[in-house]
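A single protein chain has been omitted from the complex, and every remaining protein chain is retained in its original position.
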Amino acid sequence: MTSAPKDKELKPWEAYIPQHHWRNATDEAEGAKLGMWLFLSTEVLLFAGFFCAYAFFRLLYPENWHDASRYYLDWEIGAANTAVLLLSSFTIVLAIRAAQQGNRGMMLIHLGITQLCAAFFLIVKLGWEYWPKIRDGKLPGIFFDYPAVYAQRAAEKAMIVAPDAIIPAAQVAGDYASTFTPGAHDHIFLSIYWISTATHGFHVLVGMFVIGWAMWKAYKWHYGPRHYTSLENVGLYWHIVDIIWIFLFPLLYLV
Amino acid sequence: MAHHDVSYLAPKETFLKTVMSWVYTIDHKKIGLMYLVAVLLMFFLGGVAAMLVRAQLWEPTRTVFVSEDGSVYMNPAEAPEGERDSLKTETRGIFFQPITTYVSRPAVNLLSGSTVGAVITASQDGSPSVSLPESDGQTSNPLNIALTDDGSPIFTETTDQRGNKVWELRRENPDSDEPGPVLASITVDGRGNPSAEAGSGLSTRKTTIREPGSTITTNNIYNRMFSLHGTIMVFLFIIPSIPAALGNIFLPIMIGAKDVAFPRLNLMSWYIYVFGGIFALYSVIAGGVETGWTFYTPYSTTTDWGSVTSMLLAAFILGFSSIFTGMNFIVTVHKLRVPGMGWFDMPLFIWALYATAIIQVLATPVLGITLMMLVFERMFGIGIFDPALGGDPVLFQHFFWFYSHPAVYIMILPAFGVISEMLAVHCRKRIFGYRAIAFSSIAIAAISFLVWAHHMFTAASPVANVIFSALTFLVAIPTAIKVFNWIATMYKGSIAWTTPMLYSAFFLFCFTIGGLTGPPLATLSTDIHLHDTYFVVAHFHYVMMGGTVLAFIGALHHWWPKFTGKMYNEFWGQIAGWTVFVGFNVTFFIQFFMGTQGMPRRYATYSPEFELMHKISTFGSWLLAIGFLIHLVVFAHSVFAGRKAPRNPWGGLSLEWETESPPLEHNFAREPVLTHGPYDYDTVVPPHYDPALYPLPERSDNAPSHH
Amino acid sequence: MTNPHDSIEPREILASEEHGHEHVHVTPFWTMFWVFAILLFLTALTVWTANIHYIPVGNSVIEIGATLHILIAMTIATVKAVLVAAYFMHLKYDKPVNTIVVVSTIFGVILFLGLTLTDTISRGIHDRREQGEIHAGGDMTLYSNPGRLERMRAAAQGGVEGSVVQQSVASGEAVVQPPPADNENQSADH
Partner (left out) sequence: MIDLINTSSSIINTASGALADSWWTRMWFRHSGSTFAPSTDALYYYIFFISAFFFVLLMGLLVYFGIKYRRRPGVAAPLSPAHNTKLEIAWSVIPAILFAVMFFWGARSYLKMVVSPSDSEVIQVSVWRWQWEWVYPNGATPIQNEKVNDREMPFFALPVDTNVKFVMSSQDVIHSFYIPEFRIKRDCFPNRYTTVWVRPTQVTHRWDEDLEKAVPIDPRNPGYYLFCAEYCGDQHSQMANRVAVLTRTDYQKWLEAQADTSSIPLIELGLLVSRNNGCFACHSVDGSRGSAPTWQNIWNQPRPGSRDGKVDFNYVRESILEPGVFVVPGWPNNMMSYQGRITDREILAIATYIQSLNPEFAAQAQEFSRQEMEAQESEDADPIDPLEPEMN
């Protein structure tokens, strides 16, 4: 074989050659993707632990669970975060599309939007959800401050001056919060809320790091029509974070 | 030309470079070899714990009568007439004496009515010291103790009636020369354990600095030993033993690949294993766990003893190592088979590893989340598993066994794989029912997820028990099929009784016993009686040790020439094999009878009626240890003085026998071409094997080997 | 690490037919956009259905219970997840092996949840709890080691002012503070 001098103008994605033990780049890309899917399946089974604990206690204490969900959590915040995560999933798909078309600018823009969405998600989570809960003693397990929560609830109820006629109407409107009384197992509900959302939040954080890494590689021209395997895998990871949230959101915030 | 044409074991130019070539290696063979050394080390550690467990059970812990000259009597009447009055009673087991003091710093806190106090401490040899409270920068003496010029308190040293050394701290008596009342005293007994007492009649109170775990009884040491044995053997030895060590070395070679799919992930898996191992060893050093390897709540959430959290984190981390290995193997098998190798051209070891990898990937994450939740439970009291907070301990058992039951198939499936390989090679026979064995591996992997609650027949609800009992029997069928196929493979073979073949036969013997004692445990009413007794212990060891460990040792001999390039001593290998086999059966067979007689497991002591059986079992464990030590010597001898191994010492047909011994850095000089299946012993003379030594059967066309 | 392809010129590889994503399916923009829109719509639908508890029918109302709610919400969530997996995650266009991985994962999750709940549902803990046989969680007086809970609570609430428990710790009394709503379930005779 001839050994021509290397073409300095080749971009990294054009010059990409597979690792030594792969027969060709297609095999390598498919193998990497299969590996990623296997990793995602471990993620799903990891979260299955939370879902199983959730289902178990929900079946034990259905009313308590339902009321706690409506009282302690704001569905507006959850819904906003869901929408943001869906948007970020969409933009990362567009980033991959940009890579397939060799459009580095669009790729960076879309990855940037994804990063902003992830940051938005985390800021909302920490600032608007975690912090007020920490302040009010709505913490998991034995950290749950029943006296403080009861006192707070009593104060809230004192402020609701509700004529009898209004309450059924409020119920019809689904405003369970107005009749809520803290239950005996709120601390377990909040335990599951905290550990599952914190684990999910940790995955979002990890996602931000890997998306940042993908942005750096995109900036350095590592992704192009013929090679964007790791970008695709980052996308897969990000989508699974999204899918887990799709399930966590209604379970924790809505029903 | 390039240096990847030399053996993977070949040293580099300098020693440092050689070391670095192992530290940074992404070569699956080096990683596998490092795994192998590590798991053997762990096997040794877990084995020592097992020996101590059996030693403790040599005889029950009893009250004995000790005379002044140290003679021991079971009954005071046995003592000579004159000594009977002075007999002291002592509780003793054969091996572990009760240790009453763990922390060597007993202290007496002398509170003098106000908040200021002084702490008197003694070191292990009993030498006392007092720290007095500081006030206004000067040492005050609220207790009126006689002080020396430099301010240190004066102790008077005496001896009590028993001859123990006693240091006394007395209140100063300024009015007369008579010593004042005793404030506190420190006594050091014959064994060197200091104990401190506050004097009576004073406004003092006794506190002894009792750090958690300050009293260790015989039982407690025993409990740590069996927990140590369980955790080490399960998480650090048996799960990585065949897949991560031998699988890593041979899976790519046997499918003709240069490496596993993700070599860097493979290296990461190894370092994660080391990292997890460090956590586990730290836990052992920091006091060990006494929860058993199952970590049942609420025991594990409430025990203050030892370092449970560290062990939980260790198992959590080791889980990732296992997951990464599994992912790697699945992708490797899917994508890196040599051209022409279809799924049914793969050696059965690969099928077994593939089935194992499926379980590793699907089950291990649940263990991860379970242990994380348990760590949270211990640290933050989240109340999911802790009944005191409204949680449910049975939920924990479900979580735990959802992983840990499939985990026993992670342990045994690779053993099935190596047995298929060894039997075919050493019987020189096409494996009987190739597809049945291959599919039964996958079937076992699938069914293993359906049966976990048979570990909970005394805990779960009756409805669930009936469902799980039925599902449990499903897993017995593919397992039975495998055993029948292996025996059928021997039919009309040309059986060479080498050490690997010997171990295959031992495996068939022990695993059949282990398998056949499964149905009484899957059947509900008999399991209720046998649950948590020695019957379970014996069954488990017949499957795990008689199955996996014997297969592992056999596989080590089978592939030893290949991955080390040296032959081992056949004669001593077989001697050691027979010792292990006899020792194993002596140790564990008697335990079936203990179990049906109702001897519960995890007992530090027991009723005297079980004594003979326990003695036999303990005796067997010594034989077992001797057998393993002979193996160790044989391997060491082979490494240092073994003769060079040929490429294909057994006449095997799978691809690993085509390459050099030890293999090249990239396994093959050039990509191998598949010309025959792994079990075509009827028609093909194995590569690199003397055709004169390999007569082919009459009817075949005596096709020459492809070389 | 050594690369056996060192001696091979990159262009040669490019010239060969073994390209990474040679025949890859380029993500169609509008398909993805519509999937995204449907996902947003389904999110809104989840929220909307979750907040409807009664459907007025003439003079009466039909009640939507918690079970029905959870079924509706989970069905919608599953549809969303399938959309994300099929389109965003490319399962629809990929080799079937990835789909097999996903299906076996879901199989594993269903087994885990399903078989665990077979036990926990059928043990009838809920009924017996209502008959007063079983004490609800949080009844900490039953616990053998109240001191541990005290210590953990004290540690947990170290900085919180005015906490009842903190006072009890300070006064040296190991008073366990059970959740007030649970008082009627406690019994002293255990």
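A, B and C label the chains in the order they appear, each numbered from 1.
As a working rule, a contact is a pair of C-beta atoms (placed from the backbone, for glycine too) under 8 Å apart; a residue touches a chain by one contact, two chains touch by 3 or more.
Just so it is clear, the model here is predicted, and its values are computed rather than measured.
A.B. asks: Looking at the whole complex, which of B:I253, B:A604 or B:V684 touches the chain that is not displayed?
C.D. replies: Touching the chain that is not displayed is residue B:A604.
A.B. asks: I'm checking contacts with the chain that's been left out. Which of B:A10, B:I528 or B:A669 qualifies?
C.D. replies: B:I528
A.B. asks: Touching the absent chain in the whole complex: find that residue among B:P243, B:P298 or B:G627.
C.D. replies: Spelled out, the listed residue whose C-beta touches the missing chain is B:P298.
A.B. asks: Specify the residue from the set B:S469, B:T499, B:T564 or B:N667 that touches the hidden chain.
C.D. replies: B:S469
A.B. asks: Can you list, in ascending order, the chain B residues touching the missing chain?
C.D. replies: For chain B, the residues touching the absent chain are 60, 62-63, 100-101, 109, 111, 195, 200, 203-210, 215, 217, 219-220, 223, 290, 292, 296, 298-299, 302-304, 387-388, 390, 393-394, 427-436, 458-459, 462, 465-466, 469-470, 473, 476-477, 480-481, 483-485, 487-488, 490-497, 505, 508-509, 512-513, 516-517, 519-520, 522-529, 531-533, 593, 596-598, 600-608, 679, 681-682, 693, 695-700.
The rule we apply is simple: only the chains that are shown with their structure count from here on.
A.B. asks: Could you compare the number of C-beta pairs in contact for A-B with that for B-C and name the larger?
C.D. replies: By number of C-beta pairs in contact, A-B is the larger.
A.B. asks: Chain A to chain C: how many Å between their CA centres?
C.D. replies: Roughly 11 Å, centre to centre.
A.B. asks: Distance from the CA centroid of chain A to that of chain B, rounded to the nearest Å?
C.D. replies: 38
A.B. asks: Measure off the straight-line distance from the CA centroid of chain B to the CA centroid of chain C, and report it in whole Å.
C.D. replies: Distance between chain centres, rounded to whole Å: 34 Å.
A.B. asks: Residues of chain B that touch two or more other chains: which are they?
C.D. replies: Counting only residues that touch two or more other chains, chain B contributes 334, 362-363, 366, 380-381, 383, 389-392, 395, 398-399, 666.
A.B. asks: Counting only residues that touch at least 2 other chains, which ones in chain A make the list?
C.D. replies: In chain A, 19-20, 23, 30, 34, 38, 41, 45, 48, 52, 56, 142-143, 184-185, 187-188 touch at least two other chains.
A.B. asks: Hey, which residues of chain B end up touching chain A in the complex?
C.D. replies: Spelled out, the residues of chain B in touch with chain A are 252, 257-263, 265, 323, 326-328, 330-331, 334-336, 361-366, 368-370, 373, 376-377, 380-384, 389-392, 395, 398-399, 666.
A.B. asks: List the residues on chain B that touch chain C in their complex, please.
C.D. replies: Going by the criterion above, the answer is residues 2-4, 26, 302, 334, 358, 362-363, 366, 380-381, 383, 387-392, 394-395, 398-399, 402, 449-450, 452-453, 456, 460-464, 467-468, 665-666.
A.B. asks: Hey, which residues of chain A end up touching chain C in the complex?
C.D. replies: Chain A reaches chain C through residues 1-4, 6-7, 10, 14-20, 23-26, 28-30, 33-34, 37-38, 40-41, 44-45, 48, 51-52, 55-56, 58-60, 62-63, 66, 75, 79, 82-83, 86-87, 89-90, 92-94, 96-97, 100-101, 137, 139, 142-143, 145-148, 150, 171-174, 176, 181-185, 187-188, 225-229, 232, 235-236, 239-240, 242-243, 246-247, 249-251, 254-255.
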